[in-house]
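Okay, here's the structure, questions in a sec.
The complex is shown incomplete by one protein chain, all other protein chains being positioned as in the whole.
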Amino acid sequence: MDNRFMSRPSGRTPEQLRDIRITRNFTRHAEGSVLVEFGHTKVLCNASVATDVPRFLRGSGKGWVTAEYGMLPRSTGSRMDREAARGKQGGRTVEIQRLIGRSLRAAVELRALGEHQITIDCDVLQADGGTRTASITGACVALVDALRFMQREKLISTDPLLRMIAAVSVGMYRGKAVLDLDYPEDSAADTDLNLVLAEDGGIIELQGTAEGEPFSEAEFAQMFALGKAGIAELVALQRSALAE
Amino acid sequence: MDNRFMSRPSGRTPEQLRDIRITRNFTRHAEGSVLVEFGHTKVLCNASVATDVPRFLRGSGKGWVTAEYGMLPRSTGSRMDREAARGKQGGRTVEIQRLIGRSLRAAVELRALGEHQITIDCDVLQADGGTRTASITGACVALVDALRFMQREKLISTDPLLRMIAAVSVGMYRGKAVLDLDYPEDSAADTDLNLVLAEDGGIIELQGTAEGEPFSEAEFAQMFALGKAGIAELVALQRSALAE
Amino acid sequence: MDNRFMSRPSGRTPEQLRDIRITRNFTRHAEGSVLVEFGHTKVLCNASVATDVPRFLRGSGKGWVTAEYGMLPRSTGSRMDREAARGKQGGRTVEIQRLIGRSLRAAVELRALGEHQITIDCDVLQADGGTRTASITGACVALVDALRFMQREKLISTDPLLRMIAAVSVGMYRGKAVLDLDYPEDSAADTDLNLVLAEDGGIIELQGTAEGEPFSEAEFAQMFALGKAGIAELVALQRSALAE
Amino acid sequence: MDNRFMSRPSGRTPEQLRDIRITRNFTRHAEGSVLVEFGHTKVLCNASVATDVPRFLRGSGKGWVTAEYGMLPRSTGSRMDREAARGKQGGRTVEIQRLIGRSLRAAVELRALGEHQITIDCDVLQADGGTRTASITGACVALVDALRFMQREKLISTDPLLRMIAAVSVGMYRGKAVLDLDYPEDSAADTDLNLVLAEDGGIIELQGTAEGEPFSEAEFAQMFALGKAGIAELVALQRSALAE
Amino acid sequence: MDNRFMSRPSGRTPEQLRDIRITRNFTRHAEGSVLVEFGHTKVLCNASVATDVPRFLRGSGKGWVTAEYGMLPRSTGSRMDREAARGKQGGRTVEIQRLIGRSLRAAVELRALGEHQITIDCDVLQADGGTRTASITGACVALVDALRFMQREKLISTDPLLRMIAAVSVGMYRGKAVLDLDYPEDSAADTDLNLVLAEDGGIIELQGTAEGEPFSEAEFAQMFALGKAGIAELVALQRSALAE
Partner (left out) sequence: MDNRFMSRPSGRTPEQLRDIRITRNFTRHAEGSVLVEFGHTKVLCNASVATDVPRFLRGSGKGWVTAEYGMLPRSTGSRMDREAARGKQGGRTVEIQRLIGRSLRAAVELRALGEHQITIDCDVLQADGGTRTASITGACVALVDALRFMQREKLISTDPLLRMIAAVSVGMYRGKAVLDLDYPEDSAADTDLNLVLAEDGGIIELQGTAEGEPFSEAEFAQMFALGKAGIAELVALQRSALAE
């Protein structure tokens, strides 16, 4: 299994992330606007602050964080139908946007938000695998910008941020755990594990799927270790972007 | 932490499943029809065999297994809107039925199915937590009955079953890992881990969510161990039901 | 025409109902929960009490009774599409649930309900003809249980029940009126008459359809007489179930 | 009960139809186009012939007759939402168009139609009660025009018409059976019976509903007799229109 | 170019409108009800007055005018699907109803309407080209009748009408500008210009489309002149209808 790393289609070592770029203020209207790039995967994450909350929270004094996800029809190799034209969001879209929203809610103290809702729109401009993990990683930065906006505008008096979160995918590729799969790797991988961790390594979400054969606990352990290290790198990049 | 087990609302020990019942041939039309009960959670799993496959498989010689999930409006404590009347399936429904379908596909050799599709309808008659794990566990039995039907009817000549699969939830409740959460436990748990394993312990799907605080790797390990043991029991019950 | 009764596919005499079973408290959450069986036709009727009424009744002091109807996808010989997945209820479904609701409203004094709504969900677990008449017959028992619940909980102070109602189908089969058609009989019948009567024989709803040739007034009279006798039996069975 | 007829809001005698007008060729494109007026109720019935049949009839050599029904938003006293804008047809609409289609299919020999479909669109321009019975009565005339067109164009070689059909409503109003209810009468009636009969009095469809109290067999008999006489008049008017 | 006018399929001269008829009070329920005929194109325009306005105007003291448009399925040469049955309005429908609404709002002082909404339903009974321009022309007359109703009923104290508006189409047909295209002309025309003008010639809406080759400014000028003259005629016909 020695030097077979070179057979990784991307030429990366197993534990190597793609080039990650986090560009803040990518558009001008949103309270937080981040273009996140994991290699050729590019997602625009826009955070919007609203002074209303879902019905089940009205009068509770608590806020809410939610997310929506979409892919531009030609973000992919062949054109997909536009979900707005088909008249409904597909199952994969719904699944991903629920994951993003749930993950981000773990990053903030909802009570400290007051009765405000932050909606993060994650729109994939270009896809090359890992759009959900890139979305979460970029959305967390957009969320921080939105929280800073709320503090500047005196909408809230304390910082509701509990922790930074980031996400990455890991997979078993040719019998070896590899980090941050791009589309060609993902298509060929036997197993796909998406990890959302807090900056201190606490687990927020963990979703593993055997695409072909079931995977073992040992394989899981290898993948988890790789993902944990990758997320530490991602959090450093988030912090660095936020320090600019 | 010693004797706090008694504080489990259900009175069960942490590693104890609810009463599990698997009733085959619950209805008369489906090729496989199983009522699965995890305590008060009751799900009817009907497997239907069709001699057609989704468009992307036509001409491939391969079959398909898919699932649909629904809850009767008053399967729950307060009535939910009927999804057919609202005109769309909710996000949770879509997420669950995709999970069930993906899990079941790991149980069969799709090529050995020929160009047939098996659809498993999992309809919740009564809910008390863990409907998705009960669904997968019951659906696998209904699937086996459908495969037996296909063999009897000479639709296929070999048995496409690769392995039995079963599923269970595990959670962190008052700082302790507990198996097979019912609704009151689930509502109060900090963490929720759904496991789908093969009969030999291989991992098919694994979905963990921190409802409040992130959870640690150690907590994950405790939960996984409990789930693995629970699934071994469930597979034994599946086998016993199938032997009748 | 003498001994041709034996040609009734079910082997029943023309004036014979199928085996009827009415099981109360079939599920645990609903205020009234009845499994009704007309032979192999099995319908779960759940009554839910809500402290709200449709907009047109707000402030009127009057309550409302309504119904929804659905068939599990594999309640039938070949699998039907799931209405929730198709995104709309079919015409037959809508027609039936309107009939059930209208019929049940004839059983209660809406003013005595106060501003409460009772929704009866009739979900067909297994179908063998006559699902709409079984639904009405079972739903009326679930309704009575819901009214008893409301009285116990002091939501209302008087009993709003005006009368028991029940329903049955009658048809012309090989030139002879027969009661309570099952699916094979229904498919072959020339005429289909659905009757909803009050316990004293008063007519609530009456829907007759010539499937092939028009039918005569004399045939209608035969069918009506058969239906009336059948409904008297059904009301006795409802009362007996309610007395348990 | 003697001279209380004058209390009929319309001033008609109990057995009196409204002014009925049947205007053929009301629009120019349809193969049959009839404006039918029952007093102030005006329905445009357009029959369209197509050389295709629903999937379940392809290759069967049989044809099909179906109907669609709609009300212009301001055909009524207060404006109703446009169903096309709401994105779905209401339950009442679906119920009525199924009734119209079923009734018309009883008028033709489907095999003699060959694999053609006739669709009758019944659009209510102005409503004053009895739109479904006016629709059926007018649609039958439009259907005959479409059948004549098919014969002229040699699409079929024999006349598929089995019988003329017509429809009328009857109600119990202030304890007395009255024919052909207009909107004010319908709103106040205790019982509503819609009858679809063949020209020889054979019963095609019969739908009776107790709006308030159940009705008796004697009341049904009175209403039926009135309806039967009314339909005989309507068929005479249809024939006279077709003879022009 | 001299005598080629005779080649106009309709036999009209280039600057000649079709026979225009404007019939008020065509139906009895609407506050304004106009059947407008441009030759064989027949549109029923019903104006409804409501004492509510869209949300964005509540509390503003201003009213609103809006329009909906539909074609009966067999208003055209071959039957179109019913939009209510398909579950959505087509793009062309939406485009047209937005144009009608926008045009009519230019005819009234919204503040003088108070918080009332007038909805104009334009339903095409028979189509032969130019349905949108006929709709606008007829709708303006229905609107005036609705405003007169509001004044009679003291819902408003001043007349909100700012100006009459009317609409017509013009096209380039065989190199020559022609007025008020019917369907055969429209199908063959190179260019289609729809004009909505005020009675004094002020421009409300102007929509020109090159169906094949782009058109020149000179051609535009010819078409505009023709349209302007046509609209003057139409306004005279509107006024004459309103004077009856």
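The first chain written gets the first letter, and so on, giving A, B, C, D and E; residue counts start at 1 in each chain.
Simple rule for what comes next: a contact is a pair of C-beta atoms (placed from the backbone, for glycine too) under 8 Å apart; a residue touches a chain by one contact, two chains touch by 3 or more.
Since the structure is predicted, the reported quantities are computational estimates derived from the model, not experimental observations.
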Among shown chains, those touching the left-out chain: A, E
Touch criterion as defined above, residue of A:46, A:103 or A:131 at the omitted chain: A:46
Contact set of chain A toward the excluded chain (per top definition): 27-30, 33, 40, 42, 44, 46, 48, 50, 68, 70, 72-79, 82-85, 87-89, 93, 119, 121, 123, 125-127
Contact footprint on chain E, counting only the chain that is left out: 88, 91-92, 94-95, 97-98, 102, 106, 163, 197-198, 200-210, 213-217, 220, 224
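The criterion applied here is as follows: only the chains that are shown with their structure count from here on.
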Partner chains that chain A and chain D have in common: none
Cα-centroid distance, chain B relative to chain D, in whole angstrom: 51
Chain centre separation (chain C, chain D; CA means) in Å: 28
Residues within chain E bordering two or more other chains: 87-88
Pairwise touch network: line, ring, star, complete, or other: line
